[in-house]
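Every protein chain except one is present and positioned as in the full complex.
For clarity, chains are labelled A and B in written order, and residue numbers in each chain start from 1.
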Amino acid sequence: MSHDIGFWTLQALNALQLSMLLFLLSIGLTVIFGLMHFVNLAHGSLYALGAYFAASLAAVGGYWMGFFLAPVAVAGVGMLLYTGLIKRMRKSGPMAQVLVTFGLIFAMLDLTRIFWGDLALAIEVPALLEGRLAFLGVEYPTYRLFVIALGALILGALAFVLGRTQIGAMIRAGVDNDAMAACLGINVERLFFIVFCVGCALAGLAGAVAAPLLSVTPDMGLQILIPTLIVIVIGGLGSLKGAIAGSLIYGVVQTFGAVLAPQLASVLIYALLAAVLVIRPVGLFPAKG
Amino acid sequence: MFRHNALRYTALVLLAAGALFQALTAEYFGLEILTEILILAILVLALDIVAGFGGMVSLCHGALMGVGAYAYALLSTKAGIAPPVAMAGAIALTGAIAWGIGAICSRSHGIYFIMATLAFGQMGYSYVFEAPIFGGDDGLGGIARLDLGLIGVDLNDSRSFALFCLAVLGAAYGAAVLILRSGLGRSLSGVMHNEQRMRALGLTVWRVKADVFGLSGMIAGVAGALAAQHVMYISPGLLSWTVSGEALVVVILGGLGTLVGPLIGAAAFVLLKHELSAITTYWHLVVGVLLIAVVMSRANGIFGWIEARWGARMERRIADAARKHQPEEVASDA
Partner (left out) sequence: MKRAILAALGLATGLAVPATAQDIKVGLLLPFSGVYAALGNDIEAGFTTALEQFGSETPATFEIIREDTEVKPPVALGKAKKLILQDKVDVMAGIVSSGVLGAVRDMVHGAGVPLIVANAGNDEATGAACSPYITRMSFSNGQVNRPMGQWMYDQGIRKVYTLAPDYAAGRQMIDGFAQTFTAAGGEIVGQEFTPFQKTQDFGPYLAQAKSSGAEAVFVFYAGGEAISFVKQYDSFGLKADLPLYGSGFLTSPLYVNAEGPAAEGVITALHYVPTIDSPANAQFVAAFTAKTGRVPSEFAVHGYDAGRALIEAVKAGATDRESLANALRLVSFEGPRGALSIDPATNNIIQPIYVYETVAGADGMTQKVLAQLPAEADPVNGCEMAAPVSN
């Protein structure tokens, strides 16, 4: 099979689109971990919840209502989780955290089934983003370009907030040494709360954005969890750079793996992860050396 | 390091008696559940060795069990090797793979270790799912049980098989205690408490971790070979990470690092699952909430909670006794 340059452009865009979706998910997870040393396996469930909220809201007030309100709703759920569970679990070891959030996965999976049923839901792409655009010599679905642009926008915004603003400096201080940051008069507790909610909102946003591309099913959270974890472990926990690097690596390996070595496509990414862990046990760009 | 105390002995005796009673008197479905508990108990024993005594929280033990099951199935059906040899081969292979995983992951700690083992488990799952020799999604059937005709036992009878599994569990428990009391086990407990210091003392830390992980893998392989024989059919779902997650849940539910607790956890988990799934298809919700409650309570699982209460009582009693006599030794050291 011969492929022209357009084919590779198309695949590169596919890789980028997948990367950006994963970036939206992994950035929340990784910053929460970096700051609070908290492992939230239920992050995927929040993503599924975002998709369900978006589907319900879109049915009432159209796509954009879901797009804007689903992240808010998921952040609300995040608030409840934080005050009810997470706050008390922060000092526990990683295993207790893994288990509590594992329990959350179970509980949230069945709760979505109870509220929304077992049948798959879907959201239509909004009229504005329907169709395709000519881009770099190929026709590419507008909605996918929107996902890429949105990912880039969030990346830019987070880079700005973390790098140039006071709250960003506080977060970085907290990631480096939370005890010291607290001594400097930073309200670490409130910082944790804000970061956790923003992380949840981003997971909800990822769900809302993914819903029109995929189908909304109860197990979508479980399906996305493993890729997200791979992204943050390859990238290194706690850093923006790690999240974006991990997402790009995952997107490229998955997409081009599917094209060039389809038999190995699903094993390839795990092999890569194992290799990274052997060479750099803390990932490529960890927050702390 | 692992020690028995009076409470642990009592719990073991009660568990063994309960299992034996059930094995001898239960009806067909009761035997099924008992066998399920016994096999799960072997798996969580293996997990407790690494997680409870080595701080290596593994999310690939389900996959290791799957390796044991598939290795036994392939060796005994496709390769036509006699079941006892196939079982030994399966255990050895699982141990070897676990040793490799342990060696590779030995430099990772905490959440990285969890993620790394998860990655290896998922790698195995994907591979088994896709390679045609493993039967793919449809799985493999026609797996035979061990032939113990020589000693007059027919394992194809459910009761005999349950008793056999009980015996194997007993042996696995003995092996676990031996491992933990050996020099290796003592080194492991040193590594868990202070890895730097053990390294400074000249210990090859990665070897200790890999060796223990390998031995634990062998026990998981035993569970796998038994699971394959119990169901006589295997499918890739056995290797899925949720199986490993559930095993971890059982260890926590029972009491991490107590060896006895996970056995109680296995029984509680399987019974709970069967009771709940008979009532509702949403039993995951109940298990999830229960798990959160157990972990949040900060007790070390069911057995940990009992032990803590018992310990407090014993301390009081010892304090009372100490006024008159020399303090008695509570724990029997090896």
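Basically, a contact is a pair of C-beta atoms (placed from the backbone, for glycine too) under 8 Å apart; a residue touches a chain by one contact, two chains touch by 3 or more.
The structure displayed is predicted, hence computed values, not measured ones.
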Given B:Gly100, B:Gly136, B:Gly170 or B:Gly190, the one touching the chain that is not displayed: B:Gly136
Omitted-chain contact residue, chosen from B:Leu20, B:Ile81, B:Ala96 or B:Ala144: B:Ala144
Omitted-chain contact residue, chosen from A:Lys91, A:Arg132 or A:Arg190: A:Arg132
Chain B residues that touch the omitted chain in the full complex: 27-29, 32, 36, 126, 129-130, 136-139, 141-142, 144-145, 154-158, 161, 227, 231-235, 237-238, 277, 281-284
Residue numbers in chain A that touch the chain omitted from display: 1-4, 7, 10-11, 13-14, 17-18, 113, 117-122, 124-125, 131-132, 139, 141, 143-144, 210, 212-217, 219-220, 223-224, 254-256, 258-259, 262, 265-266
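The working rule: only the chains that are shown with their structure count from here on.
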Interchain centroid distance [CA atoms averaged], chain A/chain B, Å: 33
Chain B - residues contacting chain A, complex: 51, 57, 104-105, 107-112, 114-116, 118-120, 122-123, 126-127, 129-130, 241-242, 245, 248-249, 252, 256, 282, 284-285, 287-292, 295-296
List of chain A residues in touch with chain B within their complex: 33, 39, 85, 88-89, 92-96, 98-100, 102-111, 113-114, 222, 226, 229-230, 233, 237, 263, 266-267, 270-271, 273-274, 277-278, 281-283
